[in-house]
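A short write-up of the structure that comes next.
As you look at this complex, bear in mind that one protein chain is not there, while each of the others sits in place.
When the chains are written out, they are named A and B in that same order, and each has its own residue count from 1.
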Amino acid sequence: MSEKTAITPPTHTTPPARFSHGVRKGGILQVAGQVGFLPAAGGQSHPVPAGPTLREQTLQTLANVHAVLEAGGAGWHDVVMVRVYLTDTAHFAEFNAVYDEVLATVAVPPARTTVYVGLPQGLLVEIDAMAVLD
Amino acid sequence: MSEKTAITPPTHTTPPARFSHGVRKGGILQVAGQVGFLPAAGGQSHPVPAGPTLREQTLQTLANVHAVLEAGGAGWHDVVMVRVYLTDTAHFAEFNAVYDEVLATVAVPPARTTVYVGLPQGLLVEIDAMAVLD
Partner (left out) sequence: MSEKTAITPPTHTTPPARFSHGVRKGGILQVAGQVGFLPAAGGQSHPVPAGPTLREQTLQTLANVHAVLEAGGAGWHDVVMVRVYLTDTAHFAEFNAVYDEVLATVAVPPARTTVYVGLPQGLLVEIDAMAVLD
């Protein structure tokens, strides 16, 4: 049976419940849902969003996803699926513009699903990702 | 090509459509979205939630996810991702308390994403999970 390891970037706060920011088992690296919280020393108890705007939060959220990938020895090029949760259909075009900037150099972009849900007060975007490493 | 097998715990009702409660193919075991229905003999046609409260439904939902894992020869320790669907952001803290109780002994907790969506009338939580077994 393959070993399972938790991936916790040094920039990430402790999760608010019993889950890991990233997990590697066999050839799968799964990144938990990330939001636009600023980098923090481990254990900081009051996570703060990068800012109130969609652009600020999207950039930080994607950076947080990438931090988990990187801590697991992977990058965007390993990602097969990105799940995007927005709160307002009117945000789609602006979100895509930022997303495309960040993933501009990824030769084979991941698949993606974008849906519109409720998120905790003040958060405009949440993103998770699955990478295949084997 | 790897064999694909359906996983149906004896405690589970027949799904309301053409899907399996769990599927194993290659190293992947996928658990379908589970809700807080009480255990039932196969084929029972009127599933009943464990109760109206978030705590009752969360405990039963997690038990139902675990029943599928167990019927597939796996456990929480094999799970890399848990997707949690709640209906109200105000439920987050109470949900986490129950979740943490149930997963207290899992050495490497799965990654997790929690979003707020609509669910059928009377249901407060739905959860699915992916395990890696190879």
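Note that in this section contacts are C-beta pairs under 8 Å (C-beta built on N, C-alpha and C of every residue); 3 or more make two chains touch, one makes a residue touch a chain.
If you're wondering where the values come from, they're calculated on a predicted model, not measured in any experiment.
Enquirer: Using the touch definition from the top, which of A:A6, A:L38, A:A63 or A:M81 touches the missing chain?
Expert: A:M81
Enquirer: What residue numbers in chain B mark contact with the hidden partner chain?
Expert: 1-2, 4-6, 15-23, 25-28, 30-33, 83, 85, 117-121, 126, 128, 130
Enquirer: Please identify, in ascending order, the residues of chain A that touch the omitted chain?
Expert: These residues of chain A touch the chain that is not shown: 27, 77-78, 80-82, 89, 92, 96, 99-100, 103-104, 106, 108-117, 130, 132-134.
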